[in-house]
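Structure in C-alpha cells, see below.
Only one protein chain is missing; all other protein chains are in place.
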Amino acid sequence: MREKVATNRFALECHGLSKRFAGLEAVKNVTLQIAPGERRGIIGPNGAGKTTLFRLISGEFPVTSGTVRLFDQDVTRVPCHRRTHMGLGRTFQITNLFPTMTILDNLVVAAMGQRGMKFSMLRPLSTYRDLYQQAEQVLENVGMTERRGEIVKNLSHGEQRQIEISLALISNPKVLLLDEPTAGLSPAESTMMTEILKKLDSSMTILIIEHDMDVAFQVADRITVLHLGCLFAEGTPSEVRNNSRVQDIYFGAEERPC
Amino acid sequence: MEFWVNQTFNGLSYAALLFLLGGGFTLIFGVMKIANIAHGSFYLVGGYVGYTVSSLTGNFYLALLVACIVITLMGMVMERLFLHNLGGQDLRQMLITMGIALFLQDLCLLIWGGNPLNLSIPSYLAGSLRVGKYYLPALRIFMIISAALLFALLYWFQEKTKVGAMVRASVDNMEMSEVLGINVPLVTLGVFGLGALLAGFGGVVGSAFMGIYPGLDFELLPLAFVVVIIGGMGSLQGALVGSIIVGLVDNFGKALFPELSYFTLFAPMAIILALRPTGLFGKG
Partner (left out) sequence: MLERLQPRGWMMVGIAVAAIFLLVGPLTLPTYVVILLTQSLIYAIVAMSLDILIGYTGLGSLGHAAFFAIGAYTTAIFITRSHVSFTGTLFLSIIAAAGASAIIGPLALRAAGVYFLMITLAIAMCIWGLAYRWVSLTGGDNGITGILRPDLGLPWTMKDPIHFYYLVLVFFLVCFILMFLLIRSPFGKTLVGIRDSESRMRVLGYNIFLHKYLAFVIAGAFAGVSGCLYVYYNSFVSPNEANLGHCMELVLMVTIGGPGTLVGPTFGAFIVVFLKNMVSVYTKRWLMVLALVYVVTALYAPDGITGLLKRLQTRRKLT
C-alpha cells in the first residue's frame, strides 16, 4: 500500500505527551520529532519514563494528554494493533516470546500478524508455504536454520534476544522501537548485537532505549535524554556525551528537570 | 407506598446477609487473589454448627460465638494446608476450593441430613418492631444492625489501625510488604480467618432467617460473586454498596418480575462490566 507523500516529513512525532498513573506522572510533556531513517537513542537513568514512553507510542498505554503522530497521521486514539499495521514495530526489554512454541513457529506467528489469513480456521497453517519461507529467511539471517524446531524457552538469553528482534523485523516495520536490545547480554554478545543494529535497513526509522551508553552512542544519530519523565536534553552523541548536566543526573545530583 | 417500604427493608436485610458473605469473600480475594469457591461452605457449616449449639444450649449468642470460632479455625486450617503455596494459579485454586466445598457439603449432609433446618432465636428477635405504621421483623433489624456494625468495625480496623495498614499494604503489593518486614503469611492467614468468620456469622444469622439446607452454599456463592463484581474486588466499601445493590435488585426483582428474578442480577453486573470492569470501588 502506498502512503501519501506528506509535506511534514517526520516519521514519528510526539507532542506534549504525558502519562499519569494515579498520582505518579511517569511521562511529562515530552515532545519528539524523528525524521524518517533516523536512529534516535533514548537514554536516561532508571525511572526516567523511557519504557512508558515506548508504550505510549506503541499504543499499549493510553495517553493522559498529548498526541502521537505516525507519518503525519494522528494515532493517539488508534489501538495498538492497528498502529502495527501502519508500520510500527516493537521489541521488549524483558524478552517477550512465545515460550511454548518453536523458533520457527514464533517467527511464523510474527509474520502472520498483519495478514488476513490469520482468521483462517479450517486450513492447516503448515500449508501456507510463503509464511514459512519468510520465517526461514529470517532464520538464515540469524544463523539458526537447523535449530528451527527448538522450543524457545530452552534457548540461551542471548539467542532469545536475537529472536526478540527477529520477531519485530519479520514484517518490515517502518518505525522500530527497540527497548534495551542488549539487556542482560554479555559484552561479546552486546558487540554482536550492536553490529546487527548498525546493519539494519537504513530506511527504517529506529528508536532505541539503551542503558549501555556505548551501544547507544554507536547506533544513534541523535540522542534524547529523559529524566524523571521529562525531556532533559537532546543532541548528537558527542554533544550529549560532553553535557555535564547529563552526567550529573546519572550520578544522582538532584536536578528538578522540568 | 407500603409495598416499596417493605420491599426496600427486605432488600436491605437480605443485603446484610450478602454483605457478610461478600465482605469475607472480597477480603480474601483482596489479599490473596483467591476466588474461594468454598466460601459458601463457611456459611453452610457455620449455620449447621450454630444450629447444633442452639439446639443443645438454647442460647442464640453462644451459637454465634461457637460457630464463628469453629469457622475461623476451619478457614485458617484450609488456608495453611491447601492454599498457602498456590498463589496466582487461579484455576488450581478454584479446583481445590471446589473439592473442599464438595467435601464439606457432603459432610454436612452426612451429619445433619438433607432436610432443611431452622435455627431457633430468642423470642424478642422473633417478633416485629413497630416503626410508624410499619411492622418490621426484629430478626431482619438485627441482621441489618449487626452487618452495619461489623462493617464499621472492619472499616475502622482497616483504615485506622496498624494491623489494618499492614493488610492494606499486603493487598497493594505483597512482595514489597514482605520486604518491608510485614509478616505476610500471618496477614494472609488472619485475613482468611476473618473472611471465614464473617461468612460463618452470616450462616448462623441466615440459618435463623431462612433456614439451612444442603446446596445452600452453592446457591448463595454466585450472589457473593456478583456482590464483589459490582462492588470491586478487595474493597470493603465495595462489598457494602454491592450487597445493597444486589439485595435490593434481587428483592424487587422477585417481587416485580418473579420469572426473571436472579437473572435480574445480570443487568447491574452487565452495566458495571460495560462501564467500569473493575467494579465500583475496585482498583486497577
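So that you can tell them apart, the chains are marked A and B in the order they are listed, and the count of residues begins at 1 in each.
Everything that follows uses one rule, which is that contacts are C-beta pairs under 8 Å (C-beta built on N, C-alpha and C of every residue); 3 or more make two chains touch, one makes a residue touch a chain.
Only a predicted model underlies this, so the values are computations on that prediction, with no experimental measurement involved.
Participant: Of B:7, B:146, B:237 or B:261, which sits in contact with the chain we cannot see?
Facilitator: Within the whole complex, the residue contacting the unshown chain is B:261.
Participant: Among B:17, B:49, B:64 or B:96, choose the residue that contacts the chain missing from this document, as touch is defined above.
Facilitator: Once the missing chain is taken into account, the touching residue is B:96.
Participant: If the hidden chain were put back, which residues of subunit A would touch it?
Facilitator: Residues of subunit A in touch with the missing chain: 58, 60, 79-81, 84-85, 88-90, 92, 96-101, 105, 108-110, 112-114, 117-126, 128, 167-168, 171.
Participant: Name, in rising order, the residues on subunit B that touch the hidden chain in the full complex.
Facilitator: That gives, for subunit B, the contact residues 29, 33-35, 37, 82, 86, 89-96, 98-103, 105-107, 109-110, 218, 221-222, 225-226, 228-229, 233, 258-263, 265-266, 269-270, 273-274, 277-278.
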